[in-house]
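Note that this complex is displayed minus one protein chain, with the remaining chains in position.
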Amino acid sequence: MPTKTVPDRNDGNFLQEVQQASEQNLTRCYQCGNCTAGCPLSFAYDIPVNKLMRMLQAGEKHAVLSSRAIWLCASCETCTTRCPNEIDVARIMDVLRHMARREGLVAEAPVRHLWDAFLTSVEKHGRVFEVGMMANFVKRTGRFWTDADLAPVALGKGKLGLRPHCIEHQDEVQRIFARFREQA
Amino acid sequence: MSVTQYAYYPGCSGMGSSIEYDISTRALCKSLGVELLDIPDWNCCGSTPAHASDHLLSASLVARNLAIAESMDVAGIITPCPSCLKNLKTTSLRMQRKAFHDKVESIVERPVRADLPIKSVLQTVLEHCEPEAIASHVSRPLKGLKVVPYYGCIMNRPPDVMTFDDPENPTSLDRLMTALGAEVLPFPHKVDCCGASLGLVRRDLVTTLSGRILDTAAALGAHAIVAACPMCQMNLDMRQSQINRANHTRHHMPVFYYTQLAGLALGQSESCLCMDKLCVNPADTLRLVDCPAAEERTR
Amino acid sequence: MPVLEGKELRIVGFLCNWCSYGGADTAGVGRFAQPTDLRIIKLPCTGRVNPLFVVRAFLNGADGVLVSGCHPGDCHYTAGNFYARRRLEILRELLDVMGIQQERFHYTWVSASEGQKWKQVVSDFTARIHDLGPAAAFSGCPAVPIDMDETGIKAAG
Amino acid sequence: MAHTQELRTLIARELPNLDLVLAWTGGFDPLSSTPLFITTEADLDRLAVGPMHVQNLAAYLPSLKGRKVGIVTRGCDSRTITELLQENLINRDEVVIFGIGCTGAVNIRKVRTAVNGAPVTDVEIGDDVLTVTTGEETHALRLQDVLMDKCYTCAGQAPRMHDHMVSERSGCLATGETPPSSLDLLEGMDARERFAFWEGHMDRCIRCYACRNACPLCVCKDSCVAQSRDPHWVDQSDTPREKLMFQAIHALHTAGRCTECGECERACPMGIPILAMKQALNRRIKHLFDYEAGMDQESTPPLFMFRQQEETIKERDAR
Partner (left out) sequence: MNIGVFVCHCGSNIAGTVDTEQVAQAARSFPEVAFATDTMYACSEPGQAGIIDAIREYGLDGVVVASCTPRMHEATFRKTIGRAGLNTYLFEMANIREHVSWIGKDKEANTNKAIDLVQIAVEKLRRNTALFSSEFEINKRVMVIGGGVAGIQAALDCADGGLEVVLVERESTIGGKMAKLDKTFPTVDCSSCILGPRMVDIAQHPNITLHAMAEVESVDGFVGNFDVKVRKKATYVDWEACTGCGQCMEKCPSRKAEDRFNEHVGTTTAINIPFPQAIPKKAVIDPGACIMLTKGKCGACAKLCPTQAIRFEQEDTVVQEQVGAIIAATGYDLFDFTLYGEYGGGRYPDVVTSMQYERMLSASGPTGGHLVRPSDGKEPKDIVFIQCVGSRDHSVNRPYCSGFCCMYTAKQTILTKDHIPDSQSYVFYMDIRSPGKLYDEFTRRAMEEYGAKYIRGRVSTIQPRNGRYVVKGADTLMGSPVEIEADLVVLAVGAEASRGAGALAEKLRISYDGYGFFMEGHPKLKPVETNTAGVYLAGSCQGPKDIPSSVAQGSAAASKVQALFSRDKLASDPQVSSVALQRCVGCAKCASTCPFGAIEMTEFRGMPKASVVETVCQGCGVCAVTCPQGAIQLQHFTDNQILAEVNALCPY
């Protein structure tokens, strides 16, 4: 393991940026590990949540944003609920995903593709068209086997409509996306 | 019972994968005097994909719905889906900050007050009608049915946003189910995450998390799981076969929406409640309700 | 000394000895950097703050006045700040009636341990006063007062 | 007039038990009036009651504490009596109140302005019109337009308490739209305008302290801080600053006590609308503490008490 030279870390502003975007005080974190202990997905993470918090404090931007953990977070809010320092950890995970996207450091591409497929569907129809979204996701990832076993069940139960539920004013939602992109 | 009008936000899944939740929710509300007025031309709140991509986008998608609801003469906005609920509530809360409020308004291009109360259907039903009062309307008590209540991870959390019930040990479903005559078992995983949002991309994780919930429910001797979240329900119900395969288990655990069981107890028909939409066939379990002794016989 | 032209405005603080003066000390001990405009007058208690001291300060050209004492319930003299709270509320109203912007006056509660809060109060209040700019002074050439003639007494019928 | 006669009868009946009775009589011209101290039945002939008889006689009561005094009182002035009782400045058993229903109190300054200061030779009170004769000219003035400002916020023409009441209650004669009062003007201004408003008026103030001397609730008597060196609140420079300082002192000293009798403004030789400052402050005090002075003998003025939890006071942010 290479020696790290303090304070010559990757990005001194990183912590500030995250704190600002998340409106959280990360310096409060004292590494109790409650987030890691409660996280249902810790077992799947490459970096445990508490270590992510430590790396944030240290400004290790690249390592944090290229972690897989931030994409596997299910936003279940357990960490936020139990943090003794009242840090909204789940919100920070959100912010890290936003930043990773902007930096082009998405370690779990399928997650991102799924979300993009979802949002594309919302943009197009105003609501999610589940079948269309699935098709889009499969197209993006080439994972044609995704839940193939469930499709007949769902269709049989009449749970998957084959036509989208478009809203009347789709244009309004499309404009929201457009203006959002302008501002971003 | 008095009638109160609410703006109703069904959520996208209510149009498809959780259609039985939507239908049974409408039926339950009607029978309890909670009048639902669909938010006209509502759009998707963006769910996790939106807030995980950008908070401004997420809030803007929500805000359009808030704005439409604000033009209605209603006591508040209610939704059956915890994921929608969290997005609606978080947005409404964050929009109390002027800077953020102005940004969102500039994207939505319409005035948004963000001042309507936002609640889950569950909260609304229980605030509207004490469980004891509901009990007096029960015509088909769920006697003999042992259930575990599964609230899902975000029905009550984070507590500062959701401000409903206890974030660690919620009891609203417990009280409701008890009032309907079911036996509610002490379930340690009431608010544990089932991993639903990763279902399409990391099925391996989902089978682990959801498997644990099914295992414990079965070990406690539950006949069924009662869910309040469409993601959780779909995950535990539709994916139960996948979970069984991955974990080498043989669970046959019906996963009801609480609105379905409530409708049943209040005398609505199984077909009206879309019991046939459940993937794990609940027929045997439902027979227990009619005839508690049936369980003895099947043993 | 006159205020530093362009840098500072004239802000007077009336602080109780037991809580807020101690809170300001705590902020100092903690080296919590603050704007320098504020001048603190120490009193035993906010119960000693005659609202007329504040009026006097404003009429004499203060741009802002800050009063701070113990949190309600924590008064060293048990009730001083309870009286102060009422007096200062009424003072706020009187200032408004007199044409002195209410925003230039603020009262708050800061305990001896709340150094961080004190820094925040001073920083926020100073920023507020700078936003408002210098207070209106007597012009020296007063406008013709609105006389009874102008209230328009009409003949009946 | 009938009710003047009735009042005379009432007073005559009580007079033997009283050291004196405070009432009004006519002044140097038909517009003016002056207090009348009745000690003998003969004095009763000079007694007069009407819209021109406006002094708040309760102002004399504290200095007569210890003597048995009768007083003629209308609605607004009775609040002063209540306030004085509440503060133990007078004793109830030493005061006999002869209540009258008020028909409106004329602001003589307004009338004189309306007749351009010409000497008044006759005044006639019609239904809601005041007919003023100045030599050859007659002016018909709408009563509503020449009332004292306090009448526009009148809370009741009959006294809140009385021992004897003149039976014929006329009620206020004025009708029609109320003209804008100084209070309305003041409330319509922003901070800068108000500051200029007061600076302008204070510039005209001659520091005679008539306002203070007329105030029935000023307890300081000869110890007023406006004229002392210890404490030295106000300096002697003739500036609006010092004069406004004095008004602030008086406003705060009477905050939550002032019953808006308007004596300060009536007494002001310069016609400065000082009552408006107190009315405006009183409105806010009513809003803050739901308190109005002179309404309840048993209550305590808001500045002499507190609640540990003040429901109407919210903590504010320094930002």
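For reference, chains read A, B, C and D in written order, and residue numbers begin at 1 within each chain.
The rule we apply is simple: a residue touches a chain if its C-beta (ideal position, glycine included) is under 8 Å from a C-beta of that chain, and two chains touch if they have at least 3 such contacts.
Every value quoted in this text rests on a predicted model; they were computed, and no experiment measured them.
> Which of the displayed chains are touched by the chain that has been omitted?
Result: the unshown chain touches A, B, C, D.
> Consider the whole complex, including the chain that is not shown, and state which of A:32, A:109 or A:166 touches that chain.
Here the residue in touch with the unshown chain is A:32.
> Where the complex has a chain not shown, which of D:14, D:43 or D:87 is the residue touching it?
Only one listed residue reaches the unshown chain, and that is D:87.
> Of the residues listed, D:64, D:165 or D:219, which one is in contact with the missing chain?
D:219
> Even though one chain is hidden, which residues of subunit D still touch it in the full complex?
87-89, 218-221, 223-225, 228, 230-233, 241, 253, 300, 303-304
> By the contact definition given up top, give the residues of subunit B that touch the hidden chain.
Missing-chain contacts on subunit B: residues 166-169, 186, 188-189, 216, 219.
> So which bits of subunit C touch the chain we can't see?
1, 3-4, 7-8, 10, 12, 18-19, 21-22, 24-25, 27-29, 31-36, 39-45, 47-51, 53, 56-57, 60-62, 70, 73-74, 76-80, 83, 87, 111-113, 119
Rule of thumb we're sticking to: only the chains that are shown with their structure count from here on.
> I'd like the Å distance between the centres of subunit B and subunit D, where a centre is the mean of that chain's Cα atoms.
Measuring from centre to centre gives 68 Å for this pair.
> Mind checking the centre-to-centre distance between subunit B and subunit C? Centres are C-alpha means, answer in whole Å.
Here subunit B and subunit C have centroids separated by 53 Å.
> Taking each residue of subunit A in turn, which ones touch at least two of the other chains?
Residue numbers touching two or more other chains: none in subunit A.
> Let me know each pair of chains that touch one another.
Final set of chain pairs in contact is A-B, C-D.
> Under the stated contact criterion, what part of subunit C meets subunit D in this complex?
On the subunit C side, the touching residues are 51-52, 55-56, 59-60, 66, 72-73, 79, 82-83, 85-87, 89-91, 93-94, 96-102, 106, 108-109, 120-122, 124-125, 127-128, 136, 138-139, 142-149, 151-157.
> Flag every residue of subunit A that touches subunit B in the complex, lowest number first.
Touching subunit B: residues 40-41, 43-44, 72, 74-78, 80-81, 88, 90, 94-95, 97-98, 101, 108, 110-111, 114-116, 118-119, 122, 126-128, 130, 134, 137, 146-147, 149-150, 153-154, 157-161, 165, 167-169, 172-173, 175-177, 179-180, 183-184 of subunit A.
> Under the touch definition given earlier, write down the residues of subunit B that touch subunit A in their complex.
12-13, 15-19, 41-44, 46-57, 60-61, 64, 103, 106-109, 153-154, 157-159, 167-168, 191-193, 195-203, 205, 208-209, 238-239, 241-242, 276-277, 279
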